[in-house]
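Following: one structure in structure tokens, then a few remarks.
A protein chain is absent from this complex, but the other protein chains hold their places.
Letters are used for the chains, namely A, B and C, taken in the order the chains are written, and counting of residues starts over at 1 for each.
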Amino acid sequence: MTRPFSDAAQIQSLLDVEAALAGAAADAGLIRSSSADHIRSAARPNQFDMAVLRLEAAHAGNLVIPLVRRLTSLVAAEHPESAGDVHRGATSQDILDTALVLQLRAAAAIVHEALSRAVSGAARIAREHATTTMVGRTWLQQASPVTLGLKAAGWLDMIGRCRERVARATESAMVVQLGGASGTLAALGEAGPRVAEAFARRLSLSVPEMPWHAARDRLADVACALGVTCGALGKIGRDLTLLAQTEVGEVFETPSADRGGSSSMPHKQNPVRAVRAIAAATRAPGLVATLLAAMPQEHERGAGGWQAEWDTWPPLVEATIDAAAAIADALEHVTVDAARMRANLDCDGGVAMAEALSTALRDRMGRSQAMAAATRVSRVARRERRPLAEVAAGDPEISRLMTREAIAQALAPEHFLGAAPLLIERVLRRWSI
Amino acid sequence: MTRPFSDAAQIQSLLDVEAALAGAAADAGLIRSSSADHIRSAARPNQFDMAVLRLEAAHAGNLVIPLVRRLTSLVAAEHPESAGDVHRGATSQDILDTALVLQLRAAAAIVHEALSRAVSGAARIAREHATTTMVGRTWLQQASPVTLGLKAAGWLDMIGRCRERVARATESAMVVQLGGASGTLAALGEAGPRVAEAFARRLSLSVPEMPWHAARDRLADVACALGVTCGALGKIGRDLTLLAQTEVGEVFETPSADRGGSSSMPHKQNPVRAVRAIAAATRAPGLVATLLAAMPQEHERGAGGWQAEWDTWPPLVEATIDAAAAIADALEHVTVDAARMRANLDCDGGVAMAEALSTALRDRMGRSQAMAAATRVSRVARRERRPLAEVAAGDPEISRLMTREAIAQALAPEHFLGAAPLLIERVLRRWSI
Amino acid sequence: MTRPFSDAAQIQSLLDVEAALAGAAADAGLIRSSSADHIRSAARPNQFDMAVLRLEAAHAGNLVIPLVRRLTSLVAAEHPESAGDVHRGATSQDILDTALVLQLRAAAAIVHEALSRAVSGAARIAREHATTTMVGRTWLQQASPVTLGLKAAGWLDMIGRCRERVARATESAMVVQLGGASGTLAALGEAGPRVAEAFARRLSLSVPEMPWHAARDRLADVACALGVTCGALGKIGRDLTLLAQTEVGEVFETPSADRGGSSSMPHKQNPVRAVRAIAAATRAPGLVATLLAAMPQEHERGAGGWQAEWDTWPPLVEATIDAAAAIADALEHVTVDAARMRANLDCDGGVAMAEALSTALRDRMGRSQAMAAATRVSRVARRERRPLAEVAAGDPEISRLMTREAIAQALAPEHFLGAAPLLIERVLRRWSI
Partner (left out) sequence: MTRPFSDAAQIQSLLDVEAALAGAAADAGLIRSSSADHIRSAARPNQFDMAVLRLEAAHAGNLVIPLVRRLTSLVAAEHPESAGDVHRGATSQDILDTALVLQLRAAAAIVHEALSRAVSGAARIAREHATTTMVGRTWLQQASPVTLGLKAAGWLDMIGRCRERVARATESAMVVQLGGASGTLAALGEAGPRVAEAFARRLSLSVPEMPWHAARDRLADVACALGVTCGALGKIGRDLTLLAQTEVGEVFETPSADRGGSSSMPHKQNPVRAVRAIAAATRAPGLVATLLAAMPQEHERGAGGWQAEWDTWPPLVEATIDAAAAIADALEHVTVDAARMRANLDCDGGVAMAEALSTALRDRMGRSQAMAAATRVSRVARRERRPLAEVAAGDPEISRLMTREAIAQALAPEHFLGAAPLLIERVLRRWSI
């Protein structure tokens, strides 16, 4: 997997930005185009050692100061006359921020691809299991019946929206940073705006209304979109771990030899992928909070907030990528046990059908009496571990109004699915699948 | 100020939703329209005591259970035949979530209005002070000159985007919640989808593809938009507190008798409004993180995450409203001290113009020598507390290349503002002001 | 339930502090003791309206400014000569912080009492169910057997530590705040330190080495202790919700008529108490993060961080109190279904005993072969839904080394509980129960 926030990728991005800046300065006639060529040639990642740069950055204040120093000396070694053209008119933050934008673009593409796989996976389940009846669960208690297809449609709908929100937030953030020391482009003189245009063109980015060194809201949007996506993936991950519980056993990651074993327990098949998503959803809120907390940056360029961002983006992006890939894989490799679903519907006397019963009784005896009657027989069914239908049929008040057949009919889970098929259809249509 | 998350407003919203549900059930022919009328009549806030409801909710699990009980008994007292039609086919969460959506709609309108005032305030400063020169500051150190107009344009651009993001996120979340126990609408039988349509129409909301009891991403987007907005307002607040420091004194909240005094210090004029925005920006990240952390809700309706949302929305919304109003007020009531700005530019030997000097020298002696020369004379100026222009004019290397007049020219702050006017213009145009 | 962070309690605390300050000034001979009496008499909560104070505070900057204004006018109305002695030598923050300390002391006592009930509840379960065998679960999959007593001992040990950490952190924070405007006590002249001593004595607090207006670490410790406690309670809450799942049904809150019902489903018994703890554990991290993020307060008294604390303490404290009470109640009212535990141990072919099998085989065939054999028969047992012991007895490699009886013996859950009894005993002894 390409990791857009690896050390190597960051150096590459920083050097791409310095090269584009030199090119843009040449485009605007500020420096010779040979100079831009020399700079681009020198800007090769293998000439830069991140461990060394990081060490120097701790003293210098940021990564670009030692990087520019090194780049300048590389250019100077071959073409002394071009050395002065390195980093022309820019401040360190121009380079760091623009490189970050490039890295986020790469990351968003990876997230998009993984979410698209997850969309397909969820859609397949939604369609294939549109009528596979299972119990719905609320407050972690059996509620009333749903279908696996409806559950999967819920996942699909959410992932589809996440794919959109990541794309939209990233798109808005695809703007170059170029302002120089205080954001006026003064060091570039008259040519400033032209350099900015060329810089953006070379990197396929947009030119914003003005530099945004201390206006981090566009980036914060991206962080939020990633955070919401992790939360959504975590919800799916949680559902999968719960469905895969030994005592539930309705849906689980298809076992494979090298996955989810235990170092001590021979029988274990841990839901490794789902758990990766939950872990990401547990981590993302704190990372997003950091990026929000870092927003009130002082004056033209901040003292603390900007610096707090640096080590926060990589884990946030990597957690999102990992969670998206994990859920995509999980949805592509689930095993469904429809028989177990049916058996679970009958567990605990089938009281999951109590709402169906009270609904059936409602028109016959009014809401509050219906509720009371259904509660009464549910308790008996649960206590005596007898089927709800049977207990209801033996209840004098109920049996006066409904035959044994009518009761059985009302309590058949597949007859109490409401609009489930329509809802699934709507979701599939919404995402054109 | 109307507070859409006050107890009173929440009860009103919950009752509005119950009334709309009854109306929708009548529209769909499920209940008599007289019943809907009876329910609407009984749904009067003054009949409900939030303190009591809250107490009962702790036992029952949520606020709607005792509210429905009370509403049912109010209806029953007058129209026993209609009591069974209360809360028809809904689950508690349908009511709570739809009421939350209504409250967020009201909140977004208030935020929008305050942000619009802030946009106007910032725009006025940006235009009036487009050429009011002041020093730019990075890492809390004087950097090179900007104008107050440019600074205000930065605020304006950011607030403008916040206004858009709150509107967009809220718009996407304006969907009813109606699914019944497990999200299938089963308790409404065939009529389910029609009831949902009527329910939405009565509340001027949309019908989503499917119920979203455990799919909180749309709400999380709203939370994020509020969080980013607080961060942006906090940045403005921070700038204002820093500019108002006694030792800086460039921009401050216009003093008034009843504002920002101290209980012990007669001279104090605390930047009360700006600080409210900073406080909001300090609080919002944790609140947003909570709403993100609450996303992985179990199965059809969750056990813990949903419940964690309840007390998190009010402070997040109120902090945003307060911060937006505070910054709007602050921007409408600032005093600008342009003379002090000029004086501050000269402080510390005027070394804030060092970049201007190195830029001027760059074409004459190459980048690295220019940098070295400017560094050298800056240090002398600072150490000896003499004007940078004077020290530069006395430096043999520099004076060989630049006359005293050229140096003075290069070091005039108003000659080193780069594209500031253009950038301000662009921002004003972007927001059509 | 007394709520130490209710509006009423806060006003009471603020007035207690102003009264103690006046008393202390009298003790030190700075003001007449009759003045102190007049101030104490005027400091009656029913004379103060929080809604009004809050409104004025938004302008003034904090709650104490209007409160002192009101208190002064109440004193002046009766004893004009004493009015000037109100709030002598203090700054608003002295009052607000010392009142907060008093409120935290009250809150800690409530938390302590609830945690003590939870300790007793858990201890009772640990003792009564020391040998009640159930399956242990890891990664939400059946692992190997434990006893309910061991599980409860884990809860007990954790709550016991939480009770200690809340007590210790609170104890360290029981220091008065008294420094005046800049923390030097200058406005009290020579008498400053003596006033501080008397102030502390009157409130049964300690005098810190120096005022701590912008040194919030002691308070942050309290916040952290509450946050960790919520996390621990949330873990118990999560275990309880999982054990109470319809498909697991091993431990659940004893049903009661008015608790955990549903507005739509007659059969529901929602784990309301456990969920309150999970909700608290979901909310606390963000609130703790806010208090940590607020720590870097500027200079002698901050501009933003301190103000962010105000609305963060009440929800954090109330969430902790609620979670502690909910878990105490839950542990006091659980129903245990030991038969269901036994049945669950046999579900899925009893593969939860696979580790017991591999342990038994280990000495007979070496670790890796034992692991492989146990894995092989576990898969067969699960796939064919046959008891593991039976499958193992039919496996040629295993049956060569172990008799059917030896296998049955090794696979009896109660024979594979390791040190569980000892561990329970240790925990009970540790907490002297």
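As a working rule, a residue touches a chain if its C-beta (ideal position, glycine included) is under 8 Å from a C-beta of that chain, and two chains touch if they have at least 3 such contacts.
Everything numeric here is computed off the predicted structure, so don't read it as measured data.
K.L.:
So one chain is hidden, and I want to know which residue out of B:P4, B:G23 or B:G286 touches that hidden chain in the complete assembly.
P.N.:
Within the whole complex, the residue contacting the unshown chain is B:G286.
K.L.:
Given that one chain is not shown, which residue among A:A20, A:L74 or A:V275 touches it?
P.N.:
A:V275
K.L.:
Sort through B:I110, B:I236, B:L357 or B:I424 and give me the one touching the missing partner chain.
P.N.:
Counting the whole complex, the residue in contact with the absent chain is B:L357.
K.L.:
Thinking of the whole complex, not just what is shown, which of C:I39, C:A130, C:A153 or C:V317 touches the missing chain?
P.N.:
The missing chain is touched by C:A153.
K.L.:
Using the document's contact rule, name the residues of subunit B that touch the chain not shown here.
P.N.:
Residues of subunit B in contact with the hidden chain: 135, 137-144, 241-242, 244-249, 260, 262, 264-271, 275, 285-286, 289, 293, 344, 347-348, 351-352, 354-355, 357-358, 371-372, 374-375, 378-379, 382.
K.L.:
In the full complex, which bits of subunit A touch the chain not displayed? Write them out.
P.N.:
Output for subunit A: 58-61, 64-65, 68, 87, 89-92, 180-181, 187, 234, 237-238, 241, 258-265, 270-272, 274-276, 278-283, 285-290, 293-294, 303-305, 307-308, 310-312, 315, 319, 322.
K.L.:
Quickly run down the residues of subunit C that touch the omitted chain.
P.N.:
61, 72, 83-86, 88, 91, 136-140, 143-146, 150-151, 153-154, 157-158, 161-162, 165, 180-189, 192-193, 209-218, 220-221, 224-225, 227-228, 230-232, 234-235, 237-239, 242, 278, 281-282, 284-286, 288-290, 292-293, 295-303, 355-356, 359, 362, 366-368, 416-420, 422-424, 426-427, 430
In the analysis below, only the chains that are shown with their structure count from here on.
K.L.:
Among the residues of subunit A, which ones contact at least 2 other chains?
P.N.:
In subunit A, residues 137-140, 143-144, 242, 285-286, 289, 293, 355 touch at least two other chains, as defined above.
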